[in-house]
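Here it is: the structure, laid out below.
Left out: one protein chain. Kept in place: all the others.
What follows is chain A.
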Amino acid sequence: MATTVAVPEMTDKSPRRSSLLEWVTTVDHKRIGIMYLLAALFFLVCAGTEAALMRIQLWKARFDFLEPDTFNQLFTMHGTTMVFFVGMPILVGFGNFLVPLMIGARDMAFPRMNAFGLWMFILGGLLTYYSFLQGGAPDVGWFAYAPLTSATFSRGMSTDYWILGLMTSGLGTLSGGINFIATILTMRAPGMTFGRMPLFIWMMLVDAVLIVIAFPPLTAAQTMLLLDRQLGAHFFDPQQGGSAVLWQHLFWFFGHPEVYILILPAFGMISEIIPVFARKVIFGYESVAAATVLIAFIACGVWAHHMFALGLSRTIDIFFSGSTFLIAIPTGIKMFNWIATLYGGKIRFQTPMIFCLGFLAMFLIGGLSGVMLAAVPFDWQASDTYFVVAHFHYVLFGGTLFGIFGGFYYWFPKMSGRLMNETLGKWNFWLLMIGFNLTFFPMHISGLMGMPRRIYTYDPELGVDIWNQLSTIGVLVQAAAFIVFAVNLIGSLRSGERSGDDPWDAWTLEWLTTSPPPAYNFEVIPAVRSRRPLWDLKHPEDPDWEHE
C-alpha cells in the first residue's frame, strides 16, 4: 500500500510551486504548522462573526436583533471555537513550525502522527460547525453544565455535536501534546541541554505536559455525558443518583489548566521576541523556566475557583482561593523578568515588539482582575457577570492573542521569506489596542453594575446601555484591525520585502537556515554551546558560553 504514495521527483532543483496534493499528504512539520495557522484563522473569522452578532444584539436594552435561542448558540460556539479551534491550533501551529527548527531537528518525533493531529482538529471543528445545518448549534455554553446537557433539557443533537466534535479534535490535540514531549525530550541538537533550550521550547514542553494531563479527564467526562444522553446512563443526573457537580469538577479540572495551555506558548513567544528587540538576554532565564513549571503544577490544583458560587464548603473555598492566589507568584515573576529584560535595553519598536509591550500591559490588567476574582466573597459578587468576561478576555485576548500577533509579525518572514509591512503592522496594533480596550474595559463596569453573562438582553433599568454601546463600537474598531492584518498578510505574502535568513538579527537556531527553510531544515545539524547559538557565531570574541 505504501507504494501508492509517489516519491516526488527531486531532479528539479529550482523552488517550485507546490500542489494542493503535496500539502494534503505532507508530513513536514513546517507545512503542518502553517496549515494549523490557516485553519485556525478561518475559525477565528467564524468566532469573530459570532461575537460581533452578539455585540449587535447587546447594543441596547431589550433589543430583538437575535432570538434568545440563537444568542445561546452564538455564545456557546464563540467560546468553544475560540478555545478549541482558534487558540490551541494557532499555538500548536506555531509550535509545530518552530519547535524542530529551534531545537535543531529535521522534523517532529512522529511526523505522521503530526499530520493525524492536524486533520483531527480540522475535521473535528468542521463536524462541530456542521451542527448549524442540522437544526441548530450547541447552546449549552462552552462549559456545558449538567443538568442543562441532559436529554431532558437539551433536545435534539446539538449537545452531541459539541461532545463528539470536541472529543475528536481533542484526540488530535492529545497526539500533538505527546509529539511535542517526545520531540523536545529526544531530538535536540547536540549540546542543547535543558538549560540551553530557548524559553519558547520550555513553554511548549510544559504546555504539552499540561495537554496530556488535562485532556483525558475532559474526554472521559464527555464520554460519560454521551452515555447519559444516548444510552440512558445517569452519571450527571442527580435525580437518578448521579451528580451534576461531578461534571463541573471534571470539566474544570480540564478547564483551568486549559487556560494555561492557551497562555504558556504566548509567554514563550514574548520570551523570545522581547530579548531580540531589547538587544539583551532574557533576564533570569532559569527563573522564567522554573516559574513555568511551577505555574503548570499549581494550575492543576485551582479548578474549583470556577465553582465558588456553588457553595461547596468553607474549607474547599479557602484551599482553592489560596492556591489561586499562589499562582500569581510565578506569573508575577515572569512579568518582572520581562520588564527587567526591557530595562536598560536598546529597544527597537518594531511591530513584533509593540505587540509584546501591548501584551505586558493588557495581561497585567487581566492578571490583576484574576487575583480579585480569587477572593471568594468578591467572586460571589462578580460570578457570572460581565466582570468575568472582561477578566478572561484581558487574559486570552489581551494576553494570548496579542502574543500571537507578535509571533506572526516575528516569524512570518521565516515562514514565507518575506517581511510583513511595518506601517500596516503599526495600524494593526493601534486599531486592535484601541478596539480591544473599548470593547472589554467597559465590561468591568457593566459587570460590577450587575449585568449577567450569557443572557441575550438586559433590563433598561440596570443603566448599562452606554457601557454596552461602547463595547459594540469597540468591535467595529477591532474588525478594522483584523482587516488591516488580513490585507497585510496577503499583501506581504505576494510582494513583501525579502527578509533574508535572519531579518531581526536574532539568536535562536531557526534563523540559521533559509527563509523559508528546506524540507530537511538544516544542511548540517548545528551543535550548540549556549542559549544563543547565533550570538556565539556573530560575536566569537565574546561568546555566551563563557558566561552561562
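Everything that follows uses one rule, which is that contacts are C-beta pairs under 8 Å (C-beta built on N, C-alpha and C of every residue); 3 or more make two chains touch, one makes a residue touch a chain; residues count from 1.
Here, contacts and distances are computed from a predicted model.
A.B. asks: Which protein name, taken from UniProt, belongs to the chain you can't see among "Cytochrome c oxidase polypeptide IV", "Small RNA 2'-O-methyltransferase", "ATP-binding cassette domain-containing protein" or "ABC transporter permease"?
C.D. replies: "Cytochrome c oxidase polypeptide IV"
A.B. asks: So which of A:53, A:333, A:347 or A:519 would be touching the chain we can't see?
C.D. replies: In the full complex, the listed residue that touches the missing chain is A:519.
A.B. asks: Which is it among A:62, A:494 or A:547 that touches the chain not included here?
C.D. replies: A:547
A.B. asks: List every residue of chain A that touches the chain not included in the displayed model.
C.D. replies: Where chain A meets the chain not shown: residues 1-2, 5-8, 10, 13, 15, 22, 24-28, 106-107, 111-113, 115-116, 119-120, 123-124, 127, 130, 134, 157, 160-161, 164-165, 167-168, 171-172, 226, 230, 280-283, 285, 318, 340, 343-344, 500-502, 505, 512-514, 518-520, 522-529, 533-534, 537-540, 542, 547.
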